[in-house]
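And then chain A:
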Amino acid sequence: MHAFYSQYRNQILFGLMAGLLILVAVIQSPSVALTILNLCLISAIMSLGVNIQWGYAGLFNVGVMGFAALGGLAGVLVSMPPVSEAWQAGGFGILLGLLITAGTVVACLMAWSSIKHLTRYRYWIIAGIIVLGYTLLRLFFDPGVDAIEAIDPSVTGYLGGLGLPILVAWPVGALFAAGVAFVIGKIALGLRSDYLAIATLGISEIIIFFIKNEEWLTRGVKNVNGLPRPVPYEIDLQQAQWFQEWALALGLPVDDASAIFVKICYALLFIAVIGVLLWLSETALKSPWGRMMRAIRDNETAAAAMGKDVTWQHLRVFILGSAVIGLAGAMLTTLDGQFTPVGYNPLRFTFLIWVMVIIGGSGNNWGAVLGGFFIWFFWIEAEPIGLWLIETLTAGMDPQSAVRAHLLEGAAHMRLMTVGLILLLTLRYAPEGLIPEKKRL
Partner candidate 1 sequence: MSFLLGEHMTGGYGAADILHDCSIGVEKGEIAVIVGPNGAGKSTAMKAVFGMLPLRKGRIVFDGSDVTALKPEERVVKGMGFVPQTHNVFTSMTVEENLEMGAFIRTDSISDSISQVYDLFPILKEKRKQPAGELSGGQRQQVAVGRALMTHPKVLMLDEPTAGVSPIVMDELFDRIIEIARLDVAILMVEQNAKQALEIADKGYVLVQGRNRFTDTGEALLANPEVRKAFLGG
Partner candidate 2 sequence: MVDVFNALTVLGNFLIIPGLTYGSQLALGALGVTLVYGVLRFSNFAHGETMAFGAMITILVTWGLQAASISIQPLPTALLAIPVGIVVTVVLTLLIDRFVYRYHRDRKANPVIFLIVSIGVMFFMGGLIRFIIGPGDQIFFDGTRFILKAREFKQMTGLDEGLSLRMTQAVTIITAIIIVAAMFWFLNHTRTGKSMRAYSDNENLALLSGINPDRVVMITWILVAALATIAGTLYGLDKSFKPFVYMQLLLPIFASAIVGGVGNPLGAIAGGYVIAFSELILTFAYKKIILYLGPETLELDSLVQILGTDYKIAVSFIILVIVLIIKPTGLFSGKTI
């Protein structure tokens, strides 16, 4: 029995997962199951990204949320139509502001390297440059921002995007995340693991603050709705002759059929992405580069002594993993059809992804994917399950009882507790996760 399990473990576990989804399709509805599946796929990609950093290289990135949000931002900036009035009103100020920012950064970097000998004054000089740059920035930037945000604030009030197909946003989201990861990696990767964790957590919060508050760019808390889709709209399907016939042939109401069809389209797109990513990650893991990464992870000092450039390799892995998270972030915004900055919170977008990786099996790509599926499924289904459980358990109680009402109300929060418990139990009894890392030489 045990030998059988070890041999076919992956098939059994993924089979089980599929079974759970089918069960949902039967008990709840196929549409619910597909919604869960789509988010499972996106979670799996995020967890793949984290696994690249943690599993391959032991980098502890707790800034997942920030990279996912950057990917989401790419969705807006690529696909939304540009708002030309806004550009006319404040485009100049914004561009000038960006130039000033770039200039300040360059000046700082130049000053930093050219006045090395003035150790005592170095910080003051840099601070001076920053204050000057910041004052200039505010001088030109603020009027531009005000002008933009004044333009039809309930509908636009921001610069809009490029009006390109949203699929373009996926690689762009990856690029955004990679760019920011480069900067973060440059400054923070030398830190000890727990400091790196806190630093990335802080940076991701800063990113979210920026996105929430810079309305000229993102509309902030007003959200950006109606992002274009890469798949057909339900309305169009429902009116198309061929689709009506097709739905009739399947014996489904046209409404349901169209919803399911759209979700399947998304699922196929996501599966394609995840397939490519998995193939790439597995190839990378087996390559000499993957072997070197593991060597670095397992013994940094020894690897450095053997002449490996640890810092550079860490930076590369950090950028790669973040890019994958950014990609997933863009995909998520695409699926939602809207960009909601307030929706990003570390519990859901950072820590939950971490739970996925740990439970799936750090260092194993298939494990990360399974963890993404499993935990997301659970995250969504815990509520109905918990509700059902409490209803059953308290069935004997007086239906008016306050205790029962309280328990039912609290059922929704059971999932936090249970996810915590699952994580703690995994760390204790199966620290390698559901699909442990393969021992390679």
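If you want to know what made the cut, all candidates are chains of the complex that A comes from, given by their letters.
Methods note: a residue touches a chain if its C-beta (ideal position, glycine included) is under 8 Å from a C-beta of that chain, and two chains touch if they have at least 3 such contacts; residues count from 1.
From a predicted model like this one, the values you see are computed outputs, not experimental measurements.
Trainee: Judged by that same contact rule, which candidate in 1 or 2 sits against chain A in the complex?
Mentor: Answer for chain A: candidate 2.
Trainee: So in the complex, the part of chain A that touches candidate 2 is made up of which residues?
Mentor: Where chain A meets candidate 2, its residues are 60, 187-188, 191-195, 197-199, 201-203, 205-206, 209-210, 212-213, 345-347, 351, 354-355, 358, 409-410, 412-421, 423-424, 427-428, 431.
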